[in-house]
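A single protein chain has been omitted; all remaining protein chains appear in their positions.
Now for chain A:
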Amino acid sequence: MSDGGGAGEPLSDRHKREIAVWFLSNAPAGEIHYVAKDVRALLGDDAVYEAAAAEAFPEYNKTHLVPLELPDRSGDIIITAYGELDKNNYLDPRTAQVATVDHIKQTCTKLRPAEDEELPSAYIEEFRSALDAELSKYVAEAYPKGVCAVYCTSGKDTEGPGADFSFAVVISASKRSPQNFCNGSWRSIWTMEFHYELQFVEIKGKIQVDAHYFEEGNVQLDTNIDRKDSTIMQSPDDCAVSITNIIRHHESEYFSSLEESYLNLSDATFKDLRRKLPVTRTLFPWHNTLALSLTRDLAKELALGK
(Lines give C-alpha, C1' and ligand atoms only; values in the text may rest on other atoms or scores of the structure.)
Protein backbone atom coordinates (compact mmCIF):
# COMPACT_ATOMS: atom_id res chain seq x y z
CA MET A 1 0.00 0.00 0.00
CA SER A 2 2.82 2.36 0.58
CA ASP A 3 4.81 3.28 -2.48
CA GLY A 4 7.77 4.77 -0.78
CA GLY A 5 7.90 2.23 1.97
CA GLY A 6 7.09 4.80 4.64
CA ALA A 7 6.67 8.41 5.51
CA GLY A 8 9.69 10.62 5.87
CA GLU A 9 9.95 13.42 8.36
CA PRO A 10 6.45 14.33 9.37
CA LEU A 11 5.26 17.59 7.93
CA SER A 12 4.72 20.27 10.54
CA ASP A 13 1.11 21.18 11.28
CA ARG A 14 1.80 24.71 10.14
CA HIS A 15 3.04 23.50 6.78
CA LYS A 16 0.05 21.18 6.41
CA ARG A 17 -2.30 24.04 7.19
CA GLU A 18 -0.62 26.28 4.62
CA ILE A 19 -1.03 23.63 1.95
CA ALA A 20 -4.66 23.10 2.89
CA VAL A 21 -5.30 26.85 2.73
CA TRP A 22 -3.68 27.00 -0.70
CA PHE A 23 -5.96 24.28 -2.09
CA LEU A 24 -9.06 25.82 -0.55
CA SER A 25 -8.24 29.31 -1.81
CA ASN A 26 -7.67 28.01 -5.33
CA ALA A 27 -11.00 26.19 -5.53
CA PRO A 28 -12.92 27.23 -8.64
CA ALA A 29 -16.21 29.09 -8.25
CA GLY A 30 -18.76 26.93 -6.46
CA GLU A 31 -16.34 24.12 -5.70
CA ILE A 32 -14.83 24.92 -2.32
CA HIS A 33 -16.91 22.28 -0.56
CA TYR A 34 -15.64 19.56 -2.87
CA VAL A 35 -12.09 20.76 -2.39
CA ALA A 36 -12.65 20.89 1.36
CA LYS A 37 -13.79 17.27 1.38
CA ASP A 38 -10.65 16.21 -0.50
CA VAL A 39 -8.36 18.28 1.68
CA ARG A 40 -9.91 16.84 4.81
CA ALA A 41 -9.37 13.30 3.52
CA LEU A 42 -5.77 14.08 2.58
CA LEU A 43 -4.88 15.66 5.90
CA GLY A 44 -6.46 12.99 8.08
CA ASP A 45 -6.22 15.53 10.86
CA ASP A 46 -9.42 17.38 11.73
CA ALA A 47 -7.75 19.98 13.91
CA VAL A 48 -5.42 21.08 11.11
CA TYR A 49 -8.29 20.96 8.60
CA GLU A 50 -10.50 23.13 10.79
CA ALA A 51 -7.77 25.71 11.30
CA ALA A 52 -7.20 25.84 7.54
CA ALA A 53 -10.92 26.08 6.78
CA ALA A 54 -11.36 28.89 9.30
CA GLU A 55 -8.62 30.80 7.53
CA ALA A 56 -9.53 30.05 3.91
CA PHE A 57 -13.34 30.11 3.75
CA PRO A 58 -13.92 33.78 4.74
CA GLU A 59 -11.37 34.95 2.15
CA TYR A 60 -12.79 32.64 -0.51
CA ASN A 61 -16.35 33.79 0.18
CA LYS A 62 -15.31 37.43 -0.12
CA THR A 63 -13.21 36.92 -3.26
CA HIS A 64 -15.98 34.97 -4.95
CA LEU A 65 -18.70 37.37 -3.80
CA VAL A 66 -20.70 34.41 -2.51
CA PRO A 67 -24.39 35.23 -2.06
CA LEU A 68 -26.13 33.73 0.97
CA GLU A 69 -29.87 33.57 1.47
CA LEU A 70 -31.06 35.73 4.37
CA PRO A 71 -32.76 33.71 7.12
CA ASP A 72 -36.03 35.65 6.66
CA ARG A 73 -35.94 34.85 2.93
CA SER A 74 -36.07 38.53 2.09
CA GLY A 75 -33.26 38.08 -0.41
CA ASP A 76 -29.55 37.33 -0.60
CA ILE A 77 -26.66 38.98 1.13
CA ILE A 78 -23.38 39.13 -0.74
CA ILE A 79 -20.24 38.28 1.17
CA THR A 80 -17.87 41.10 0.31
CA ALA A 81 -15.30 43.20 2.08
CA TYR A 82 -17.53 46.24 1.38
CA GLY A 83 -20.24 44.90 3.70
CA GLU A 84 -17.95 43.35 6.28
CA LEU A 85 -18.48 44.75 9.78
CA ASP A 86 -16.39 42.07 11.44
CA LYS A 87 -15.32 38.54 10.58
CA ASN A 88 -18.80 37.03 10.80
CA ASN A 89 -21.12 40.02 10.44
CA TYR A 90 -22.09 41.52 7.13
CA LEU A 91 -24.33 44.45 6.29
CA ASP A 92 -27.11 44.07 3.77
CA PRO A 93 -27.57 47.68 2.72
CA ARG A 94 -30.84 47.04 0.86
CA THR A 95 -32.75 45.72 3.86
CA ALA A 96 -30.62 47.64 6.40
CA GLN A 97 -29.94 44.43 8.28
CA VAL A 98 -26.84 42.78 9.62
CA ALA A 99 -26.46 39.06 9.04
CA THR A 100 -24.23 36.77 11.07
CA VAL A 101 -22.74 34.24 8.71
CA ASP A 102 -21.18 30.84 9.06
CA HIS A 103 -18.40 31.06 6.49
CA ILE A 104 -17.69 27.35 6.32
CA LYS A 105 -21.30 26.25 6.00
CA GLN A 106 -21.99 29.26 3.78
CA THR A 107 -25.21 30.10 5.58
CA CYS A 108 -26.66 33.03 7.54
CA THR A 109 -27.33 32.11 11.11
CA LYS A 110 -28.77 35.32 12.57
CA LEU A 111 -30.25 38.59 11.40
CA ARG A 112 -30.65 41.88 13.21
CA PRO A 113 -31.65 45.38 12.14
CA ALA A 114 -28.57 47.52 11.46
CA GLU A 115 -27.68 50.21 14.01
CA ASP A 116 -27.95 53.83 12.90
CA GLU A 117 -24.18 54.26 12.90
CA GLU A 118 -23.82 51.30 10.57
CA LEU A 119 -26.03 52.97 7.97
CA PRO A 120 -25.46 56.02 5.77
CA SER A 121 -27.17 59.36 6.35
CA ALA A 122 -30.58 60.00 4.76
CA TYR A 123 -28.94 62.18 2.12
CA ILE A 124 -26.48 59.45 1.06
CA GLU A 125 -29.11 56.74 1.36
CA GLU A 126 -31.18 58.58 -1.23
CA PHE A 127 -28.35 58.20 -3.77
CA ARG A 128 -27.62 54.65 -2.67
CA SER A 129 -31.17 53.33 -2.76
CA ALA A 130 -31.92 54.99 -6.09
CA LEU A 131 -28.86 53.33 -7.62
CA ASP A 132 -29.71 50.03 -5.95
CA ALA A 133 -33.22 50.07 -7.42
CA GLU A 134 -32.04 50.92 -10.91
CA LEU A 135 -29.18 48.44 -10.78
CA SER A 136 -31.43 45.62 -9.51
CA LYS A 137 -33.64 46.05 -12.57
CA TYR A 138 -30.62 45.76 -14.84
CA VAL A 139 -29.15 42.76 -13.01
CA ALA A 140 -32.49 40.90 -13.00
CA GLU A 141 -32.71 41.45 -16.72
CA ALA A 142 -29.12 40.58 -17.66
CA TYR A 143 -28.22 37.78 -15.22
CA PRO A 144 -30.72 34.97 -14.60
CA LYS A 145 -28.97 34.09 -11.34
CA GLY A 146 -27.53 37.49 -10.55
CA VAL A 147 -27.51 39.39 -7.29
CA CYS A 148 -26.24 42.88 -6.61
CA ALA A 149 -25.69 45.37 -3.83
CA VAL A 150 -24.61 48.99 -3.47
CA TYR A 151 -22.41 49.99 -0.52
CA CYS A 152 -21.33 53.40 0.66
CA THR A 153 -17.57 53.11 1.08
CA SER A 154 -16.75 56.63 2.26
CA GLY A 155 -18.54 59.79 3.37
CA LYS A 156 -21.57 57.89 4.63
CA ASP A 157 -22.32 60.50 7.28
CA THR A 158 -22.50 63.40 4.80
CA GLU A 159 -25.75 65.18 5.68
CA GLY A 160 -26.17 67.23 2.53
CA PRO A 161 -24.54 68.57 -0.62
CA GLY A 162 -21.00 69.84 -0.26
CA ALA A 163 -18.84 66.82 0.47
CA ASP A 164 -17.41 63.90 -1.50
CA PHE A 165 -18.54 60.33 -1.02
CA SER A 166 -18.04 57.00 -2.74
CA PHE A 167 -19.96 53.83 -3.51
CA ALA A 168 -19.14 50.30 -4.46
CA VAL A 169 -21.43 48.24 -6.65
CA VAL A 170 -21.09 44.48 -6.48
CA ILE A 171 -22.66 42.12 -9.01
CA SER A 172 -22.35 38.37 -8.63
CA ALA A 173 -23.84 35.69 -10.83
CA SER A 174 -22.91 32.06 -10.54
CA LYS A 175 -24.07 28.79 -11.94
CA ARG A 176 -23.29 25.45 -10.38
CA SER A 177 -23.86 22.34 -12.37
CA PRO A 178 -21.69 19.68 -10.73
CA GLN A 179 -23.75 16.85 -12.27
CA ASN A 180 -22.66 18.22 -15.66
CA PHE A 181 -19.09 18.79 -14.44
CA CYS A 182 -19.43 22.50 -15.03
CA ASN A 183 -19.37 25.57 -12.81
CA GLY A 184 -18.88 29.23 -13.46
CA SER A 185 -19.19 32.74 -12.14
CA TRP A 186 -19.44 36.33 -13.34
CA ARG A 187 -18.30 38.91 -10.85
CA SER A 188 -18.09 42.62 -11.27
CA ILE A 189 -17.09 45.33 -8.85
CA TRP A 190 -17.70 48.96 -9.77
CA THR A 191 -16.49 51.76 -7.56
CA MET A 192 -17.60 55.36 -7.93
CA GLU A 193 -16.30 58.57 -6.45
CA PHE A 194 -18.81 61.40 -6.24
CA HIS A 195 -16.80 64.64 -6.45
CA TYR A 196 -18.97 67.48 -5.21
CA GLU A 197 -16.65 70.35 -6.21
CA LEU A 198 -16.25 69.04 -9.76
CA GLN A 199 -19.87 67.83 -9.99
CA PHE A 200 -18.41 64.71 -11.43
CA VAL A 201 -18.65 60.95 -10.79
CA GLU A 202 -15.59 58.87 -11.54
CA ILE A 203 -16.32 55.20 -12.24
CA LYS A 204 -13.93 52.25 -12.23
CA GLY A 205 -14.82 48.64 -12.76
CA LYS A 206 -13.32 45.20 -12.71
CA ILE A 207 -15.11 42.29 -14.33
CA GLN A 208 -14.03 38.72 -13.82
CA VAL A 209 -15.52 35.66 -15.50
CA ASP A 210 -14.55 32.08 -14.68
CA ALA A 211 -15.78 28.77 -15.99
CA HIS A 212 -14.64 25.24 -15.23
CA TYR A 213 -15.45 22.11 -17.22
CA PHE A 214 -14.02 18.93 -15.83
CA GLU A 215 -15.61 15.84 -17.34
CA GLU A 216 -12.61 13.58 -18.04
CA GLY A 217 -10.31 16.55 -17.99
CA ASN A 218 -9.82 19.94 -16.42
CA VAL A 219 -10.35 23.00 -18.57
CA GLN A 220 -10.75 26.46 -17.11
CA LEU A 221 -11.65 29.83 -18.50
CA ASP A 222 -10.19 32.72 -16.59
CA THR A 223 -10.82 36.24 -17.82
CA ASN A 224 -10.80 39.73 -16.42
CA ILE A 225 -10.86 43.31 -17.53
CA ASP A 226 -10.61 46.78 -16.00
CA ARG A 227 -12.83 49.56 -17.24
CA LYS A 228 -13.05 53.29 -16.50
CA ASP A 229 -15.76 55.86 -17.15
CA SER A 230 -17.37 58.96 -15.70
CA THR A 231 -20.60 60.90 -15.58
CA ILE A 232 -21.81 64.22 -14.21
CA MET A 233 -23.30 64.58 -10.77
CA GLN A 234 -27.06 64.93 -10.87
CA SER A 235 -30.08 64.19 -8.70
CA PRO A 236 -30.04 60.77 -7.01
CA ASP A 237 -32.47 59.33 -9.55
CA ASP A 238 -30.65 60.71 -12.58
CA CYS A 239 -27.30 59.58 -11.19
CA ALA A 240 -28.73 56.11 -10.67
CA VAL A 241 -29.91 55.92 -14.28
CA SER A 242 -26.71 57.19 -15.83
CA ILE A 243 -24.44 55.01 -13.64
CA THR A 244 -26.52 51.92 -14.38
CA ASN A 245 -26.40 52.73 -18.09
CA ILE A 246 -22.63 52.98 -17.94
CA ILE A 247 -22.35 49.64 -16.15
CA ARG A 248 -24.79 48.02 -18.58
CA HIS A 249 -22.85 49.40 -21.53
CA HIS A 250 -19.46 48.16 -20.31
CA GLU A 251 -20.74 44.77 -19.25
CA SER A 252 -22.52 44.08 -22.51
CA GLU A 253 -19.51 45.28 -24.44
CA TYR A 254 -17.36 42.95 -22.41
CA PHE A 255 -19.73 40.07 -23.01
CA SER A 256 -19.48 40.73 -26.76
CA SER A 257 -15.71 40.77 -26.62
CA LEU A 258 -15.76 37.41 -24.82
CA GLU A 259 -17.95 36.04 -27.60
CA GLU A 260 -15.51 37.43 -30.10
CA SER A 261 -12.56 35.81 -28.35
CA TYR A 262 -14.39 32.48 -28.60
CA LEU A 263 -15.15 33.02 -32.27
CA ASN A 264 -11.49 33.70 -33.02
CA LEU A 265 -10.40 30.76 -30.94
CA SER A 266 -11.14 27.91 -33.28
CA ASP A 267 -9.89 29.33 -36.52
CA ALA A 268 -7.22 31.71 -35.44
CA THR A 269 -5.90 31.36 -31.90
CA PHE A 270 -6.00 27.60 -31.71
CA LYS A 271 -4.52 27.31 -35.19
CA ASP A 272 -1.48 29.22 -33.91
CA LEU A 273 -0.93 26.39 -31.48
CA ARG A 274 -1.76 23.39 -33.64
CA ARG A 275 -3.40 23.21 -37.05
CA LYS A 276 -6.35 20.95 -37.78
CA LEU A 277 -4.58 19.67 -40.87
CA PRO A 278 -0.93 19.89 -41.87
CA VAL A 279 0.28 22.80 -43.99
CA THR A 280 -0.08 20.41 -46.94
CA ARG A 281 -3.83 20.13 -46.15
CA THR A 282 -3.73 16.36 -46.32
CA LEU A 283 -3.05 13.82 -43.61
CA PHE A 284 0.58 13.14 -42.91
CA PRO A 285 2.12 10.67 -45.45
CA TRP A 286 3.28 8.07 -42.94
CA HIS A 287 3.63 5.54 -45.76
CA ASN A 288 6.09 7.72 -47.60
CA THR A 289 8.28 8.64 -44.70
CA LEU A 290 11.12 6.70 -46.20
CA ALA A 291 11.06 9.14 -49.09
CA LEU A 292 10.81 11.95 -46.59
CA SER A 293 13.87 10.94 -44.63
CA LEU A 294 15.73 10.15 -47.84
CA THR A 295 15.15 13.65 -49.14
CA ARG A 296 16.26 14.95 -45.80
CA ASP A 297 19.44 12.90 -45.92
CA LEU A 298 20.02 14.04 -49.43
CA ALA A 299 19.47 17.65 -48.44
CA LYS A 300 21.88 17.19 -45.56
CA GLU A 301 24.52 15.65 -47.76
CA LEU A 302 24.11 18.37 -50.31
CA ALA A 303 24.45 20.96 -47.58
CA LEU A 304 27.56 19.24 -46.28
CA GLY A 305 28.99 18.91 -49.75
CA LYS A 306 28.84 22.61 -50.34
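Quick note on the criterion: contacts are C-beta pairs under 8 Å (C-beta built on N, C-alpha and C of every residue); 3 or more make two chains touch, one makes a residue touch a chain; residues count from 1.
Here is the rule we use: contacts and distances are computed from a predicted model.
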Report task. Just go with whichever of "Trafficking protein particle complex subunit 2", "Rab GDP dissociation inhibitor", "F-actin-capping protein subunit beta" or "Polynucleotide 5'-hydroxyl-kinase GRC3" UniProt uses as the name of the absent chain. Result -> "F-actin-capping protein subunit beta"
Query raised in the report: In the complete assembly, which of A:S74, A:Q199 or A:N264 touches the absent chain?
Result: A:N264
Report summary line: Answer key for A:V147, A:A173, A:I203 or A:I246 versus the chain not shown reads A:A173
Query raised in the report: In the complete complex, which positions of chain A touch the hidden chain?
Result: 1-9, 11, 15-16, 19, 22-23, 26-28, 31, 34-35, 37-39, 41-44, 141-145, 173-175, 182-186, 207, 209, 211-214, 216-226, 251-252, 254-255, 257-262, 264-266, 268-280, 283-284, 286-287, 289, 292-293, 296
